[in-house]
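With one protein chain withheld, the remaining protein chains of the complex are depicted in position.
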Amino acid sequence: MKMISIKKSDWAGAMEKVQKSYRLAGPVKEKKGHTFRELKDGETPDLEYSETRMSVKEVVLPQSEVMFSYSLDENKEGHHILEEVPFDETPRAAVGIRPYDAKAVEILKKNFMTEDYKDPYFERRYENLTLVGMAENNPSPVNFSTSCGTGPFDESCLDIILADAGDSYIGKALTEKGEKFAAAAGFAEGDSGVEAKLAELKEQAEGKIKSKVSFDKIEKMTILDLYEAPFWEEAAFACINCGTCTYACPTCWCFDIQDEVKGKDGVRMRNWDTCMSEVYSVHTTGHDPRHEAWQRTRNRFMHKLKYYLDKYEDGIMCVGCGRCVSQCPVNIDIRKVCQQMNDYEPSK
Amino acid sequence: MRAANPYKPYPVRIDEIITETDDKLLKTFKFVFLNPEDEEKFAYKSGQFAELSIPGQGEIPIGIASSPTEKGFVKFTVFKAGKVTSYLHSMKVGDVMGLRGPLGNWYPWEILEGKNIFIVGGGFAYTTLRSSIKMMIDPANRSKFGTIDVVYGARTPGHLLYLDELNEWGDRDDVNMHITVDGTDDPNWRFHKGFVPQIADKVAPPASDDTYAIVCGPPMMIKFTQPVLDKLGYKHDHIIMSLENRMKCGIGMCGRCNIGKELVCKDGPVFTLEQINKTPREY
Amino acid sequence: MDAYTDKIKEISKKILSEGKVDVVIGFRKGTLGYMSEPYMAKSEKEAENLVFDCNCRMNLVNYVTNRKDKVGIVVKGCDSRNLVTHIIENKIKREQLYIIGVPCTGLADKKALLDLAEGEITSVEDDNETITIKGDGFEKKVAKSDVLQSNCKTCIKRNPVIFDELAGPEVAELEISDRFADVDEVEKMSADERWNFFGELLSECTRCYACRNACPLCYCPTCFVDESRPQWVGKSDNETDVLTYHFLRAFHDAGRCTDCGACEAACPMDIKMRYFTRKTIKDCVEKYGSEAGMELDKRPALDQYKINDPNEFIK
Amino acid sequence: MEFVGLEEDRLHFSWISSAEAVKFADVAKQVAEKVKVLGPNKKFVKRYPTKDTE
Partner (left out) sequence: MSEYEPKIVSFLCNWCSYGAADLAGVSRFQYPDNFRVIRIPCTGRMSPKFFLSALREGADAVWVSG
């Protein structure tokens, strides 16, 4: 493991250097706060941010992605046969992501890279990607990452971790991928004090997180107990079934596959989908197993907090970033719902 | 070397189209693979489904109606309902499209071998059952199973699928076919009249550890068949059902087809009633 | 605002206990200091949870569409006009409703509150003049007029147009000199400037449809963006598709929108999509002299034909 | 439509009775002329993706 230290004044230069061999995505300051997106050449990831509305999900699972292209022109060779579109193999790096967002990428991996099937679109992006984390010294009030098995300084899913230490960024290269990136960026080697300083910052940051969730009792209940619990209609009453929470969520992976055609040329694309949408699960017959708005909301929380937990036996499908809490237009709060589920006592 | 892209369909050509029902809403499509080696890769078992993939329109999951014992083609019987199926119904022999699969699990043949099979089907959910019967009565397989009883019903004689085959099977003495319609004015109708659950009640083989029921049909039929089987003493782990839900990817990734933690496309579509009882009724 | 809250509780308990309504739809305190959550009280006990403050940004008319039971509902001036539209369009019957009107002095802009805060906001208090933001180790007072939602600054009807009971005395209506200044500004631009302006405006839209779902007017059983036969709009994040969605939504709401601001308040990306709806309001006011939802017996502007309707755009 | 920046002359409305063939031909000429002046439309034309979007 290699310690890293880089002066803030050298940051832009290092990023310029690394862009020669990497495509970067990172936080960018825009009119209305920071957003996380693919950077243009010469753009520097801005690490002086508190939160990004969208997460690193966009890098491994873009909102829209072309899967295949085809021609409907019967005079052409191979018409009506789907061909994969070329993929840019340049290594990519997501720079400045929060450590708990990196954990979200691992959660996505559970869904997209299973024993039975590997999603090639996710897989190639994932393998190609170096995750350069930026620890969070001042977690926001809605952050509850520490109770989701991760935290503002969690190193477990990153290739590099960086932290703000005043006039410089300090950190560690945690994996081989990380060391490669550090070399390409020409990060200076940090001294022995780095480790201690990181530990100190970590303790401070984690101490600032007051908000938490617990799911110890959810684990022990059966799916049907929770599913049939009486509080769902009330908990979900306010929900307007927009897709805000699912799009902002770094772990929500649902997608939709659509064909688009212009003239005789077509593509098959996949787009983010949201379980809040009415067309998400409606059958062709018009029958919808989750017809009522509150049933769809229940499905979302049950998926995140129970189905996932049971299926993978590895915690909940939530990293505690708090985006859905702060962005929800009607203030439905996953922390409150989780509490409600955990406190529920099935009457038997 | 990366594994094959599970979203990429095998190119196929429509070889034959048969209109199955009087209302012309059901057609059976026979597909032939453009690349003969794809047929081997598409090795399937009765009960599985595949995504029919029409470039420019989209994909639709449909149960495989042909049997693994039938070589050289695959068959699907498709009800004209949505965007993709309506377009499919307008296609003609010779057109090229895609086929992706086989997907999902199958009726548990590993367990079913050596057992008595009671098949209860209704309406156009009969396709994978057709595959199963065809497979079981194949000379190479028939000896592997005990008795085979089949109850199959539709609204009217004109709604019955695979009429020729039904007649052929009815003439065999190693399959007990019980065909029924909800009603008909045809004075020459030689089979049962009445709803599937009522007929099932009359003709079902006795429940035993060696008898399994495979039930596939519209929700109403399933709802009323279950008490009949309960009454007859069928255990819930001896009742096998095939579910359907809205799907997109077919490989357990896109999320929507879940019933509880189970994904109908990958963990199903075949479940035992015992399994289904533990999940929310979201199908 | 506490007075409103007390009065709303009182009325709600009364109508629930008398059986005048089956439920009361109002707001309860949110988990975040600057939010209130739409809430349905089914009993007198639950009515105790009801509140009203400057964080009640959602339009509750959204929750009564097609309801079959008897409903008590808390409405602000703008919401009450949507209720009128709902009644005209047969989405709810007047007899089903017990309307608790709130004479409104405006809502506080969520973004403005967050910008002022120095840490977590634990509460936002409002006495109709001053807003007090309290939080972890800070307290700030600002004039309410400085943090108003932009639609509240140009509000033409702060008092409900229909109600069964008011939660407080009527307030004075605003005098607005320059109601459509923002729209005028855009109209002055050249075609290309406008095109770029709106391209920029919508560049961050994620098509989460929070604006549509927060809007009481958007009650179509199947929205055109979800239709597949024919498919009017692609479903990707393509910019043309995003524009198409926003334009068509504005067309659908033309002559019906009351500028309640729920769409903008709901937007997670702070997109000012009210430019579109406000243009339609301006046109309806200027060309047809019509404001949406002011009277129960007057149909929306684009729902009726008058012989003197302007038609100079037709050759 | 003008409001969002589409040129005014990209959208035309007219009233022509089925007997007014002359008017139809006239208006058609005018419309075609006006659109020619504008040049090809670039706004609102959907650019369809061709490769992985980025």
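Chains: A, B, C and D, in written order; residue numbering restarts at 1 for each.
Criterion: a contact is a pair of C-beta atoms (placed from the backbone, for glycine too) under 8 Å apart; a residue touches a chain by one contact, two chains touch by 3 or more.
In this text the structure is predicted, and so the values were computed from the model without any measurement.
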Left-out chain, listing which of the shown chains it touches: C, D
Footprint left on subunit D by the chain that the document does not show: 6, 9-29, 31-32, 34-36, 38-41, 43-46
Subunit C residues that touch the omitted chain in the full complex: 224, 232, 240, 244, 247-248, 251
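Simple rule for what comes next: only the chains that are shown with their structure count from here on.
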Chain pair with the higher count of C-beta pairs in contact (A-C, A-D): A-C
Inter-centroid spacing, subunit D versus subunit A (mean Cα positions, whole Å): 43
Rounded Å distance, subunit A centre to subunit C centre (Cα mean): 32
Interchain centroid distance [CA atoms averaged], subunit B/subunit C, Å: 50
Per-residue overlap in subunit B, given as positions that touch at least 2 other chains: 82
Where subunit C touches two or more other chains, by residue: 234, 236-238
List of subunit B residues in touch with subunit A within their complex: 2-3, 5-9, 11, 34, 53, 55-59, 81-82, 85, 95-98, 219, 244-246, 248-249, 251-261, 266, 278-283
Residues of subunit C defined as touching subunit B within the complex: 228-229, 231
Partner subunit A, residues of subunit C touching it in the complex: 30-32, 35-40, 57-58, 62-63, 111, 119-120, 136, 204, 206-210, 212-214, 222, 226, 234-238, 265-270
